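After the structure tokens below, expect a handful of questions from me.
Every protein chain of the complex appears in place save one, which is left out.
On to chain A.
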Amino acid sequence: MRIGDAKQSYEADEAIWTSQTQKLWLGFFLLILLVFPFVVDSYLLYLGCLVGIAVISTTGLNILTGFTGLISLGQAGFMGVGAYTVAWLSINTALPFPVTLVLAGLMAAAVGILVGLPSLRVKGLYLAIATLAASVFLHFIFAEWESVTGGMGGLSLEPAHLFGLTFQSDFMMYFIIVPLAVLMVAGARNVFRTRIGRAFIAIRDRDISAEILGINLLRYKLMSFALSSFYAGIAGGLFAYFYRVVTPESFPLSMSIFYLAAVIVGGMGNLLGGILGAAFMTLVPEALKLLTAALTPFYPNAPVFMSPMLEIIFGALIVGFLIFEPHGLAEIWHRIRRFFRLWPFRN
């Protein structure tokens, strides 16, 4: 807490902007995001796009798991719904990509509501398993409903078009993905200043108390599912435009676990945590790839050990963060900030 920061009204307490410095830093960050694609090489650009997609999906899952307390193993399935919607629409209709993306989000939200329905009766781990069942069914539909999804071969789609521009290169995709990611995170930040978002948090903290306070549990849980899968659907749609191939194997169960891990590593119930977690979990495998490439001249069979090392590091990150740093990267970030704020008075 900063000195001289006593808040005198509820609005002040709820405000997103508490200081000019904050605006300045955020503006600086957005400027970096804008300049980034012009100065980096294609590999970093590709990573930037991947992180952007991951941030959208992780923020969505954070709304559901971190803020509403409903654990979901279906995130990859919802992304798949979005990706297939985009692929199908862009092959069979002439809709421009903003429309297909929104439709992808809405389609995923509809499926999310359907999957959330058991939350009327079951909660906690039983709900997690219901979402697991949903992801099995979705995978089955992706693989078997050949007239729509193209079966195991999947669908290939054309690059996104708008106003005569073709979004084919990573460079062009960056300017769709990253602004959308910023927009959607800002949207999520604002949701938690409204009744809906507060209701989510109340449900997470104690569902029975929330119900007594007049929150319709089923309605708000379904809303949380819908919102979360809307984010997943958008992320899936971007995924489809980014890779331009969608197959059932693009969205395995391990991807759902990946996003859960990103939420946990970043910090559950913290939007900044979701962003940090998504970036961190996306970049760790890439860092390991670079390390392997660097080691290969000295240890020729280093590449053989990369895939198992990745599994071990992935698991160790989940276990390590949950045991030693349950509030995730966001907490580390706050600690660093506190250090600089209190320096040199603290010691």
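In this text, contacts are C-beta pairs under 8 Å (C-beta built on N, C-alpha and C of every residue); 3 or more make two chains touch, one makes a residue touch a chain; residues count from 1.
Quick note on the criterion: contacts and distances are computed from a predicted model.
Hidden from the displayed complex is a chain whose UniProt protein name, among "FecR domain-containing protein", "Multiple sugar transport system ATP-binding protein", "Inner-membrane translocator" or "FAD-dependent oxidoreductase", is "Inner-membrane translocator". Check A:Val111, A:Val182, A:Leu260 or A:Ile275 against the missing chain and you find that the one touching it is A:Leu260. Of the candidate positions A:Phe137, A:Tyr243 or A:Trp333, contact with the unshown chain belongs to A:Phe137.
Only one of A:Tyr43, A:Tyr126 or A:Tyr299 touches the chain withheld from this view, namely A:Tyr126.
Mapped onto chain A, contacts with the missing chain fall at residues 65, 69, 71, 118, 121-122, 124-126, 128-130, 132-133, 136-137, 140, 143-144, 208, 257, 260-261, 264, 268, 304-305, 307-319, 322-323, 326.
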